[in-house]
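Of the protein chains in this complex, all but one are displayed in their positions.
Chain lettering (A, B and C) follows the sequence in which the chains are written, and residue indices restart at 1 in each chain.
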Amino acid sequence: MTNTQVTLSGLTLSNPVIPASGTFGYGYEFAEIYDINCLGSFSFKGTTREPRFGNEPPRIAETASGMLNAVGLQNPGIDKVISEELPKLRKVFRKPVVANISGFSIDEYAECCERIDKEEGVGLIEVNISCPNVHCGGMSFGTSPESAAEVTRAVKAVTSKPVYMKLSPNVTDIAAIAKACEDAGADGVSLINTLMGMRIDLRHRAPVLRNVTGGLSGPAVFPVALRMVWQVYEAVRIPIIGMGGVACAEDVIEMMLAGATAVEVGAANLVDPFASKKIVEELPRVMERLHIENLTDIIGGAHHG
Amino acid sequence: MTNTQVTLSGLTLSNPVIPASGTFGYGYEFAEIYDINCLGSFSFKGTTREPRFGNEPPRIAETASGMLNAVGLQNPGIDKVISEELPKLRKVFRKPVVANISGFSIDEYAECCERIDKEEGVGLIEVNISCPNVHCGGMSFGTSPESAAEVTRAVKAVTSKPVYMKLSPNVTDIAAIAKACEDAGADGVSLINTLMGMRIDLRHRAPVLRNVTGGLSGPAVFPVALRMVWQVYEAVRIPIIGMGGVACAEDVIEMMLAGATAVEVGAANLVDPFASKKIVEELPRVMERLHIENLTDIIGGAHHG
Amino acid sequence: MYNVDFKIISNRKIAKNTFEMTLSGDTRGIAPGQFVNLKLDGFYLRRPISVCDYTPDTLTLIYKVVGHGTEAMSKMAPGETLDALTGLGNGYDTSRSGDRPLLIGGGAGVPPMYVLAKKLLAEGKKSTAILGFNSADEAFYEAEFKALGCETYVTTADGSYGIRGFVTDAMDLDYTYFYTCGPEPMLRAVYNKSVTSGQFSFEERMGCGFGACMGCTCKTKYGHKRICKDGPVLTREEIVW
Partner (left out) sequence: MYNVDFKIISNRKIAKNTFEMTLSGDTRGIAPGQFVNLKLDGFYLRRPISVCDYTPDTLTLIYKVVGHGTEAMSKMAPGETLDALTGLGNGYDTSRSGDRPLLIGGGAGVPPMYVLAKKLLAEGKKSTAILGFNSADEAFYEAEFKALGCETYVTTADGSYGIRGFVTDAMDLDYTYFYTCGPEPMLRAVYNKSVTSGQFSFEERMGCGFGACMGCTCKTKYGHKRICKDGPVLTREEIVW
C-alpha cells in the first residue's frame, strides 16, 4: 500500500501532481475529458490586476524536446477571475487551487494577492516573479534577491494564505534568490519558470516569435530544473514545488529526490491532455517498483552528507 | 555558386564549422574516419597548466535531446600538449586550430596563453572561463563582468593571437559579461558553454554523476544558446562564435542569423562521429535553398531595426 | 475532443509537396472546418491538419510538406499508427449558407472546402468552388469537387492552369454566402472582394490545439478568441485585421 500524500505549508494534497500555471487554463478544457479532481491541485492561469491580451502572435515555437511560448500573461484580470472564473472553476474542481499571481509593480502584486486572499477556494498563492515574456515587470522582480524579497514582503503583509514565490532560472544564483524570499517570509518557493530562449525562421530571416524571445519548457529543461531544485533545497528550509519538463511519474520521483515536496506538470499537458492524469495513475506503480511506501519519505532523499 | 568563407579577427576559415572543445579530442579519432581538413577549424581539448585526471566517473548522463558531462577538464597539461599533442595534431590537420585554454587562477590562464602563443599552428585562443565542472576556478571567472574582464586583460597582455573568451550561460546577464570582455580587449567571444544540470538515479537515490552536477549540451540547449548569441550580438561589436546544440546545417544558418560569425559543433560529434563533416557538406545545399550566396552576408541577418 | 490512434491506409503524393493521407479509426465528433492534431515521433508539438474528408471509420487529410515534421509525415508508410486529437475547433456553420454558397480555398486551404461541400450537398445545397494555387503542378482536387457536382473554378498565380491570377479574380459570381480557407493575404483579399457575409478559417502557430495554452489567441470584435478552440472559423462580422 503506497501513500502519495504530501503537505505544502499545512495544505495536504492527495498527491504531489499539480498542473502548472498557463498550461491548464482554469481547468475547463481538461474537465471535459477527465475528472480533474484526481489531481493534487492545479495552478490557474497567471492573473494580473488589469485584463491583458498578452503578446501579438506568433506566440509559440517548437524546439528539440520542448517548446517556446511568449503568451505574455494573457488573462481577464483579477476582477473577472474572482467574479467569473473561480465560481465556474469550483464546479469542476472541488480541491483548493493554487492561485498564480503576476504583476508589473509591487503594488499590483500586493493588490492582487489581497483580493485573492479572500477566496476560500484558493489553497495557496504562487507569486510569479519570473515571467520572461513581459517587459518592465515579470522576470525583472525575480532576477535579484532584493527585489524578490521586496515582492515577498509586500504580498505576505496582505495575505494569510501560504505564499510560494515562483522563481526564474535565468539567473546566476537561484539559491540566493530563494534564500532572500525565505528570509522575507515566503512560505515556499516554486521553480523553475521557463528558460529564456528563441528560434529564428530561416526563410524570413526573422525571429519566429513576435516577442523575439520566449520561455523554453518541456523535457529539454528537466536537468536544469532538477539541478536548481537541488541547489535551492540545500539553501532553504521552506518547501519547494519543483517543475520544469516533468513528463512522467519517474520525473516526479526524481524531482522529489532532488528536494521538491510537490511537482508541477507544464508543457506535457499541452502535448498530451491526459498527461497529468496518467502521471497520477502511474505514481503508485512506480513507487512500488522503487520500494517507496510514503512519498514524503523521499523528499530530498538524494542529498546525503 | 555559394561561398562559405568566414573571417574571425583576420583568420579566414573555408567554412564556419568548428568542432567544439572537449568533443573532438585532438582530432586523431576523427582523422581515422575522415579527412578533418574539410573543417573550418577545430577547438582542441581544454588545456590547463598541470595535467588533470578530471572528475571521478560516472561523468556522463543522458537527458532528453541532450547529455550531461562532468569530465572536469581532463588533459595532459600545457607542456605535453605543446610537446606531444600539437605535433601529432599537425600531421592530421593542416589548418590553424583553436587553442582552448582553462585555468584556476589568473596567472594560470596567462601562463598557458603565453605558452600557446608561440605555437604557429594555433590560429586563435579560446579562453574557457565557463567550465561548470571544476570547483574554485572555471566557471567562477565567467559569472561576473569584473572577473571575466580581469582574465581577458591578463591573457591579452601575453599573446598576439586573437583571444576569444568562452562564456557561461549560467548567468543573469551574459551580454554584460560579453561587453566587459570586449572592453577589456577581447577579440571575440564564444558562447555558450554548457548549462549546469543534473540527473538522479532513482534506484540508488543519488546523483548519476559523481560530481553531482554536469554540463548540459545537445539540441535541448539550442534555443537558449541562440537567444544568448542574439543578446550578445546586440551588446558587442566583436565577432561571436556561436555554439550550443548545433546538429545540422540549418542550425548553423540559424546561429549566424542570430549573430554568430562562426559556429562550433559539440555533442553532435559524439553521437555521430561524422556530424561535423556532414554539416560542412550540407551547408552549400542549404544555402542554395535559402538563396544565400555569401555566408558572411547573413551574420546577424535576423536583427533588423 | 477525443484521443484516437489511427492506422495509415495510404499516404500518396497528389501534387508538388502535397500529400493525401487516408487513415482508419474512430472519427466520432469530427465536423467540417475542424482539424486534428497529430503526434509525430521525434517532434515535441503536435501538427494541426485540417479535415479533408471522413466516414464513420476513415479520415482523409491533405497536407503540404513545409518543414521537418510534415516531411517525416510524408515518409510514413501504410500500417503505421498516428496518435491524433480529434474534434478540434468550432468548424463551419452551414445553417447560414443560403442555397448558393461559394467555397473559396487557397492551397492548403482547399481540403476543408471539400468536406464542407459534401456536407452542404447533404443539406441539399449545391456550392460553387474556387480553388486557388500558385501553379499547375501544385493544383489538386479539381476533379473531386466536380465529381460532387460543384461548379468549380481553378486559378493559378502564374497562369499555368485555369484562370490566371488569384481566387479573387474568379469571384464575380452569384452567391448567397461564402466559406473560405487559405493564407491570410488571400483571406484579406476575399474579405475585400466579397459581397455577402461569410466564414473565414484562420491558421496560427498553436501550442496545445484545444484551448489550454492561449498560444494562438487573436483579437476579434467580440473579444479575444483562441484560433484552436473558439476558431479556426470566424465570421466576417467579428474579424479584426
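General observations
Operating definition for what follows: a contact is a pair of C-beta atoms (placed from the backbone, for glycine too) under 8 Å apart; a residue touches a chain by one contact, two chains touch by 3 or more.
No experiment lies behind these values; they were computed from the predicted model shown.
Within the full complex, the chain left out of the display is in contact with B, C.
Looking at B:Gly10, B:Pro57 or B:Pro87, the residue that reaches the missing chain in the full complex is B:Pro57. Seen across the whole complex, the unshown chain contacts chain C at 41-42. Where chain B meets the omitted chain, the residues involved are 22-25, 29-30, 32-33, 45, 53-54, 57-67, 69, 71, 74, 208, 218-219, 267, 269-274.
In the analysis below, only the chains that are shown with their structure count from here on.
If the chains shown are joined wherever they touch, the resulting network is a simple chain of contacts running from one end to the other without closing. The two chains most heavily joined by C-beta contacts are A-B. When you average the Cα atoms of each chain and compare centres, the chain farthest from chain B turns out to be C.
The most centrally placed chain, judged by C-alpha centroids, is A.
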